[in-house]
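Excluded from the complex is one protein chain; the other protein chains are retained at their positions.
Every chain is named by a letter (A, B, C, D and E) in the order it is written, and numbering of its residues begins at 1.
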Amino acid sequence: MSVLLSVIYLIATVTFVVGLNKLGHPETAKKGNLIAAAGMGLAIIGTIFIHDLQVPIIIYILIGAAILIGSIIGWLIAVKVEMTKMPELVSLFNGFGGASATLIGVVEFSKNVDSTMQATTIVSGIVIGAITFSGSLIAWGKLNGSLKSVIKIPQYNIVNNLVFISIIALAAYMVAIGGYNPLFLYGLLAGGLVYGILFVLPIGGADMPVVISLLNSLTGIAAAITGILYDNMVMLVGGILVGSAGIILTIAMCKAMNRTLSSVIFGSFTATNDISGANKSLGTIKKTNASDAAIMMNYASNVIIVPGYGLAVAQAQHVIHELEEILTTKGVNVKYAIHPVAGRMPGHMNVLLAESNVDYGLLVEMDDINPQFNNTDVVLVVGANDVVNPAAHNDPASPIYGMPILDVENAKHIVVNKRSMNAGYAGIENELFYNSKTAMLFGDAKAALTDLVSELKNM
Amino acid sequence: MSVLLSVIYLIATVTFVVGLNKLGHPETAKKGNLIAAAGMGLAIIGTIFIHDLQVPIIIYILIGAAILIGSIIGWLIAVKVEMTKMPELVSLFNGFGGASATLIGVVEFSKNVDSTMQATTIVSGIVIGAITFSGSLIAWGKLNGSLKSVIKIPQYNIVNNLVFISIIALAAYMVAIGGYNPLFLYGLLAGGLVYGILFVLPIGGADMPVVISLLNSLTGIAAAITGILYDNMVMLVGGILVGSAGIILTIAMCKAMNRTLSSVIFGSFTATNDISGANKSLGTIKKTNASDAAIMMNYASNVIIVPGYGLAVAQAQHVIHELEEILTTKGVNVKYAIHPVAGRMPGHMNVLLAESNVDYGLLVEMDDINPQFNNTDVVLVVGANDVVNPAAHNDPASPIYGMPILDVENAKHIVVNKRSMNAGYAGIENELFYNSKTAMLFGDAKAALTDLVSELKNM
Amino acid sequence: MKIGILKETQKGEKRVSLSPNISKQLIAKGFEIIVEEGAGEASSYKNSDYKDAGVLVEKRGVVFKDAHVLLKVNPFDEEDLKLVDKGQVLISQLYHKSNPKLIEAIASKGATAFSLDAMPRISRAQDMDVLSSQNNLAGYKAVILGAYEMTKIFPLMMTAAGTITPSKVLIYGVGVAGLQAIATAKRLGAVVEATDIRTETKEQAESLGAKFISVDNEGEESEGGYAKEASDDYALKQKEAVNKSLFQADLVVTTANIPGRKAPILITEEQVLQMKNGAVIIDLAAAQGGNCEVSKLNKTVVKNGVKVIGTTIAPESVSTNASELFAKNIYNFIIHLTENGAFKWDLEEEITDETLIVKNGKIRKN
Amino acid sequence: MKIGILKETQKGEKRVSLSPNISKQLIAKGFEIIVEEGAGEASSYKNSDYKDAGVLVEKRGVVFKDAHVLLKVNPFDEEDLKLVDKGQVLISQLYHKSNPKLIEAIASKGATAFSLDAMPRISRAQDMDVLSSQNNLAGYKAVILGAYEMTKIFPLMMTAAGTITPSKVLIYGVGVAGLQAIATAKRLGAVVEATDIRTETKEQAESLGAKFISVDNEGEESEGGYAKEASDDYALKQKEAVNKSLFQADLVVTTANIPGRKAPILITEEQVLQMKNGAVIIDLAAAQGGNCEVSKLNKTVVKNGVKVIGTTIAPESVSTNASELFAKNIYNFIIHLTENGAFKWDLEEEITDETLIVKNGKIRKN
Amino acid sequence: MNQLIEFIRDNIQITYILILSIFVGIEVIKSIPAVLHTPLMSGANALSGVVIVGAILVMLHSDPNDYLALTLGFLAVVLGILNVVGGFAVTHRMLQMFKKKK
Partner (left out) sequence: MNQLIEFIRDNIQITYILILSIFVGIEVIKSIPAVLHTPLMSGANALSGVVIVGAILVMLHSDPNDYLALTLGFLAVVLGILNVVGGFAVTHRMLQMFKKKK
């Protein structure tokens, strides 16, 4: 391999590390992505042009065509698709990567099986690539809705394990005998594809991001294996990076969802962790965590805080003031919306917020703040319920019908902090929590706000 | 190299990484040190016994003797020396490591100069090792007081640069001509030693830890270079780890001291950053930072907070309550010592702390708390001055002589937060700040306490 | 529709049922308003303020004659009723459960009467709920009155001349007034304890920083937000649980009421005799008979060094704010009862149904 | 050495110079104590409390005859002096600068007198400083009194019946009383502003959450912690700076004093006339002539809807705490002046020097 | 086991590279905020497209007459580059939401 190419690969590897590193911080993430992309481009161009092979022009044309076609399609899909469809897209692309690895393996298997080592790499590349490919497609289908229900396969566990064992056995046998045998090859391929499907099919849609991350990690490993095959450093290191980072990321995502990796993978067989009081008929609720909520507010221009009785119960008045202060220092425009009957006595919120020295000027009455929700980026509802319940507008049968409420629904995003899905004073459901703009930040107000503050401090 | 040795080296390398990683967190640091030490032992034993050389028994005996002697001396020094002498010890040991690298180079230079590559590694190993050795010894001398004053060399910059250029030139020449030439060798050695001395001599004693860290990083690089020479992975990777981690650490230390690396190295030529109001004749003050103070309190059993007028000025009553709460949840026993005239009006501290809902039961009057300082691990004085001024006991000429004060001097550690060395209401110096048990945490009380709280949260 | 504001006649009363500011808002909605001369004086509203708002200022007789709707803060009395005519609509606090005679008198006049204190305790009625708005102020002022009467200060102070321990405040009844009393005493730095028959008030009291004294409660349920009468057994248990705090208290504020009944006796004379020398009791339930056995309405009784002040005067003493809030309640109530400036009562609707006590001479509730 | 506690004779005064508790501590140090019958009653100390502490309870004449040291809170008056003998030591607040006649009378008796209000404002004297300890309570009670007298409440409240804006409180003089007044008003939720001639008080006021109104100050220096008399120029500038706040204020508390002189007039009648209807002024400097032109000591003057209350009664109204603190101050002072139960005065020492006004009939200070 | 030992002997440096890469991957990702999980996953996904290099190598090494290899290789390149380009582009779009205000 020419020195130039080596250096290029080295540089690409470094960009991968630096890029991933920068992707881990909101401020630098975009730059990180660009850096890694640049490195990748360099590696591709280098691979095509720097070598000492005699390559007929037609091959160059084919490569060029393939790259052109793939780039244009990839670009178009990525740019056109709606923001909400992003995760499924990632899954799709990931599947393509896996497929690519499999195809490489298939081609190489017919040519290059000189050593056990090579056979091992090729065979495992094919299997892993195939699993990723079919698994990713299933995940994609689940996310975009084409595969709606959780499909239960009878005797799933046994079938699953049988397929897995067969694959391993077949692969081992192929490595052992060494030679090229198309039958075995396609059998292996099919086995991988089936296993990928079996693996993802029983996992619920909400857990898909975790699965995608895991499959992504697998693609990385497939790439690394191919790298070993070609003794190609950039593939090796790049693939391993993605592989190990992907595993850690998967675990982090599970943690953020308060689950374990095994409960995700075998989740469909264990009990689901319902939130007490959640009402299925009103739709689903979206949970969030302190870190996400903090980032949302950090990048907002206008934030309105809606305190309610829960703030008093949690005695979180000091922390909420701290939150307001830190947001203000970050250039966010923060106000408190005080509903006249928030809390349990007239002026309850005033007493509370005066105690923590919140500037009186930041407390805005309902009638004055309601028109302002329209251009508010984030509303943070803390321990309030009835005073933001749209039933007061919509539901004549409700005991609060006719009561004026804070129109938080008009804001761009709504974060609601409370401990559970339990009702407030009036004892009624609140549709707001099921609103697609709403994210629930469960937990005691004091603890949740404290987390928010420390997340914000670290940004 | 035998596979076993390779695996051993690999394991050792992994222990180094894991060990360093764990050293970065208070909870795991001890474990990390032990892991790394175990890996090192493994590598040493492996090196001695696993090889296919024919080694006369005498050599084994010599090696054994050397290791025994070194181990015993090293152990004794490390265990005997007082806690306060630790940093200088680190410097001394570091110097030994550098010397070892130099000696290896010297031996090898006479034997193995086959290629430019080898010559380069050997020569740079010698130079770097020599610089580390002499530099570390100077640092050691400065820290243990044998080298008291900052020594000014006339035309320092020119001399320094001249020596540096000569070394580079000589080294390059030696690599170019290739052969063994004792004159050049010892010239080089001498050059390195002189440069090490020149490098460290003008730097002030307070900055020594940074210098040691830097020299430490250099030793790592010397080890790595030796590793390249022997194509020895554990030396290479281990050395580079120390080298890169050392540089980052050096920069982190500079940051923690609010300085830049260059201002440390060239510091003696620039103005010193005095703290306004500090009185040299009373001795020196010791600065600390939020992170250190937080760890101190985290691991304390009894903490007493002494609030004063500065707490009111900074309006830090809410944060101090948060600090108290977080310490309490960590199992620390926290109380407030309220001096009768703290603040500017009778009951000033009471008003302040009641606002943030501090439990009345935690506020202890002077007469009741004074006997308790004896078994207090850390006293945190926040914006108080006169009420903890020992002049009230010692100095009949002082305007506060005869006033009862809080006897914080009896506690094991004292952390004082204020913005500067300026006096309090009575306008007089406070010896307490110059007490050897006292560490000053400079800054506005609100900011400083907020930092403390977030450090504690991350523990 | 013409709305008449009457001057209050009860002794000590400083409030007025409608402020110039709110009158103006009603006029903007198409109502006409007449005010009796001098009605706003004690709340620092001058006749000229009303005039500026577009209100007619008239003699008492004229108001009674011209207005369709007559507003008062306190119940209409005999003098008032003499001037009331058939078809007129009276709005005020009537306390109809404890005032059957008054209700009959109104009915015999063939008039219509809404009682503001009968307002249901539901969220959407809160902006018409005068009990809430007035009791809230009462809770605040009761503590201020207590602090004024005491010979101790509230907060803890560690000073060069020694430490002053914080005053201990005990609140009976954690309703609207009780909660505000807790908040106010707590703000001033006192150590506050509270008790109530309704168990759900524990969390509420604690949310304001008070310690709640729980009394074993078997079956003493609340009804629609109000307390029921307590059993003797409960009363006994309550004394046991509270006595320790009571005998240490520097200030006691009692606010316990049971709608439509005499207020429960929560502190007996015997208990008062065991209290601290210099302690003060503010009995806000005095008008309903008092929560303390020895209290007398509008009097200060001193028993064994303990000052017992029976009062309702508290909200009146913050007449400026009290009148503003009362007026806003009335405004919301009138808007609720009318459509385009004319009455339109939906008797199926809870608020109208509950507050309409006498309709065209027929008694609906008692 | 025998110490005599006299009953206060000034009207409205409820304090006593030594409490049973502190008397006991002095007795433990070897002093003998006699108390005039009923001296502690208004502070809720009974004669029996004193007896239990080991104090002799005697008739007035006996106390004067037997005691070496005579204690009072307020200055000795003519009646008292008749009974004073040569060689007796009088300790109380004498206000010697404004009471030259009294001082001469004491001197003519050949007695010795310490004035507690002459205590130097140094840190180590703080535990004997009665001005500090009493003014502190006065600041608290002045705000409570103000809150009691107002027809508005202090805190901001956003309720279903409308929003109550927070009261605006303005404090003149940010000394001990002023600071405590700020703290108390702030605690209750008011918006507080303050002003003082001494520029160093800005930070102090702000440390309690008040907004400070700075007045351009050229050369109005303070002396030993006390303010000097202000120039006319300063007074003018002050009015300009403060008027806007004054005319919006709901409660004004004035505490400005210049030791040994008449209190400065800070609010003229003309200014009062421009204040808000319903506003209240509490003039704590009334005894020194008052900071408000219209205030009269111990009277409530109403001017154009503004209540002006001239008082010094504030600390006395919290007599329990006030007496405790005063007693502790006296205790510390006596300990300072004695060694092993006998007087030992070091005239070089600042505290003794400053407070010893008359020594054996010779006037040392005026 | 034997094979592993063999592999290590033959590829000791590769083994170091493997292990160090794993460490780098782990360390780089440690403690990132949850909002970045998805973009990061997407970015990592784009990086896993590095397999395209292998696909190109397949093409470069193919006999121009081996149509099967060429076709598969062609497909592999298309799929690989889709992963790369699409992956980076999607990541970029996701990260648009982290624009700093003002």
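Note that a contact is a pair of C-beta atoms (placed from the backbone, for glycine too) under 8 Å apart; a residue touches a chain by one contact, two chains touch by 3 or more.
Please read all numbers here as calculations on a predicted model, not as lab measurements.
*Asks:* For the chain that's not shown, point to the residue among B:7, B:137 or B:234 touching it.
*Replies:* B:234
*Asks:* For review purposes, identify every residue of chain A that touches the missing chain, sorted by number.
*Replies:* Spelled out for chain A, the touching residues are 1, 3, 6-7, 10, 13-14, 17, 21, 233, 237.
*Asks:* What residues on chain E make contact with the chain left out of this view?
*Replies:* Counting over the whole complex, chain E touches the hidden chain at residues 13-14, 16-17, 20-21, 23-24, 27-28.
*Asks:* Can you name the residues of chain B that touch the chain not displayed here?
*Replies:* These residues touch the chain not displayed: 16-17, 19-21, 23-27, 29-30, 32-34, 36-37, 40, 43-44, 47-48, 51, 53, 55-56, 58-59, 62-63, 65-67, 69-71, 73-75, 77-79, 81, 83, 86-87, 89-90, 92-94, 96-97, 99-101, 103-104, 106-108, 110-111, 116-117, 120, 209, 212-213, 216-217, 219-220, 222-224, 226-230, 232-246, 248-249, 252-253, 256, 289, 291-292, 294-296, 299-301, 331, 455, 458-459.
Just so it is clear, only the chains that are shown with their structure count from here on.
*Asks:* Please find the two chains that have the most C-beta pairs touching each other.
*Replies:* A-E
*Asks:* Take the average of all CA coordinates in chain B, do the same for chain D, and state the distance between these two points in whole angstrom.
*Replies:* 56
*Asks:* Using the average of all C-alpha atoms in each chain as its centre, how far is it in Å between chain D and chain E?
*Replies:* Taking the average C-alpha coordinate of chain D and of chain E, the gap between them is 81 Å.
*Asks:* So which stretches of chain B touch two or more other chains?
*Replies:* Within chain B, residues 315, 340-341, 346-347, 351, 354-355, 357 contact more than one other chain.
*Asks:* Could you say which residues in chain D touch two or more other chains, in rising order?
*Replies:* 126-127, 132-133, 136, 155, 157, 159-161, 164, 187, 189, 209
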